Each structure stands twice: as C-alpha cells, then as structure tokens.
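Only one protein chain is missing from this complex, and each of the others stays in its spot.
Entry: chain A
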Amino acid sequence: MPVDTKRLRGPEESQSPWLFVEQEQQSPPDEREDGRRKGQVDVRPIFARCGLVSQAKGSAYIESGKTKVICSVYGPRETERKDETDMKFGRLVCTFRFAPFSCAKRCGWIQSTQEKDLSMALLGSLHPGLCLHRYPRSQIDVSVLVLENDGSALAHAVTCASLALADAGIEMYDLVLGCSLRQEGSDYLLDPTFAEETQEPATESTENRGGMMVALLPSLNQVSGLLCSGDLEQQPLVEAVAACIEGCQRIYSVAQRCLLTAVKKKNPPPDG
C-alpha cells in the first residue's frame, strides 16, 4: 500500500462502528420501505438546479431521495496532454468521485477502482450526446461529486452531468438522462435506494438477480449507455430496459424545467 504523504493521516487502522453492531437478519419486506411499489415505474421525486458553482462554465445539482450529486463543467479549453490532441474532435474527460462521507462506510480520498469504472461508464454514456466535432483540439472537463449516496448514484450522475453540460452551453444532440433498476427474481425495483442495491436476496437462487443502468437521449429516443451486471434472462432483461427507458422519460420534464429556469436567470427578460 502506498502511503499518502500529502494528507493528514489518522491511525493506520480504524474500523467503522457498524462492524460491531449486531446485524438483525430480516427478510426483505414485500413492500419497499419508502412506500413505492415493486414492478412499477416509480422514480423518486427529483430536485434539480443549474448554475450554482460560480467559477465553473456550467454546473448542476441533483437531489433524489437522499442521493445528492453535484457536477461542474469546465471548458472547452486547450488539451493538457498534447500527445492526445485530436485535430477533428474535442476530448471529453469525466471524473466521478464519492465524497469520503457519502457512503455508510467511509471511503478514502484516493480514487478507487470502482470510481474509475464509474468514470468510464459516465464518459461512455455522455459521449454520444455531445457534438464533439464542434470543439476540435480542445478538452471539456466534467467532474461529478457524490455528496451522499443513497442508491442509483451513477444514473443521477449522468443526468446531472448532462444538465451541467447544457448549462455550460456545450453543443449537444440531446440531453442524456439516466435511470437504474434492480432486478429481484420476477420483480424489479426502479431507482433503488442504497439498502435495496446492497440487500441480501430472500431466496438462494441467483437466477434473475442483477442491476442495470440505462442512459437515454430522450427526444431522439436512443439509448446511449447500458450497464448491466448480474444474471438476467432475456425476457426480464428486455422488460427491465423498457422500464428504465420509461423511468428516464419521467424525469425529462424536470430536467427541461430546470434548464429553462437557468436560462431565464442568466438572461432575464427585459422589463415592461
């Protein structure tokens, strides 16, 4: 393990108090804890705002249930790495981070492999939505920070990042909206909370259990990113994708209204 010399370090080893709490074994309830129903396209209400980071070209903040994500966009600016300069297309750089206090267990400052994977997934989902040919030889930086993770962090990060890109005035084909899903046997949980994402299954069988994230270009109705893990058969998989697409469409109006408010604030209509 490399030692981090640039930060103040605590003791070499410390444990989360949750390790010492006796876990009560309980089977997952039939109903979801927050009153939403299984197998229904039931996304949590979303709060979205644009343009709150004064230093950034564009920024957005999304709150959905207890999940809180902030994103800011810088650029287009000159590429830092000259060897990777593309004469025809702009380069999109995505960084996805969890704040150390965002999860139940504290995560470290150094970017973990999970965060790197999520950065790549974010990049892949946003890429098809951008007109990168309009920004040759330049770089657009997107950085996402999850302030609190209560499930579906990547899906909300995708939505948040595309709102920030739109707020920054980057030319896009369409917004990119994200929605995630958890399949449990024959039922699915749309927009799962952290507990639902990580809970132990009720049955031993591993059939048809898994997670999914779909990124959608809503007005073109094209899927730009699809991330699927676990074991899913064909029929439930197709149904799950359809449910995610439906879920994305549900948050489209919120995203549109958020952008409209931001544009109105930037360019106030002339008086009288």
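Rule of thumb we're sticking to: a residue touches a chain if its C-beta (ideal position, glycine included) is under 8 Å from a C-beta of that chain, and two chains touch if they have at least 3 such contacts; residues count from 1.
Here is the rule we use: contacts and distances are computed from a predicted model.
**Q** From the list "Exosome complex component RRP43", "SURP motif domain-containing protein", "NuA4 histone acetyltransferase subunit" or "Armadillo repeat-containing protein 8", give the UniProt name belonging to the chain omitted from this structure.
**A** Spelling it out: the chain absent from the display is recorded in UniProt as "Exosome complex component RRP43".
**Q** Touching the absent chain in the whole complex: find that residue among A:L123, A:L147 or A:V241.
**A** Missing-chain contact among the listed residues: A:L147.
**Q** Touching the missing chain, which residues of chain A?
**A** 4, 6-11, 13-18, 20-21, 49, 52-56, 66, 68, 70-72, 74, 77, 95, 97, 99-104, 106, 109, 141, 143-145, 147-150
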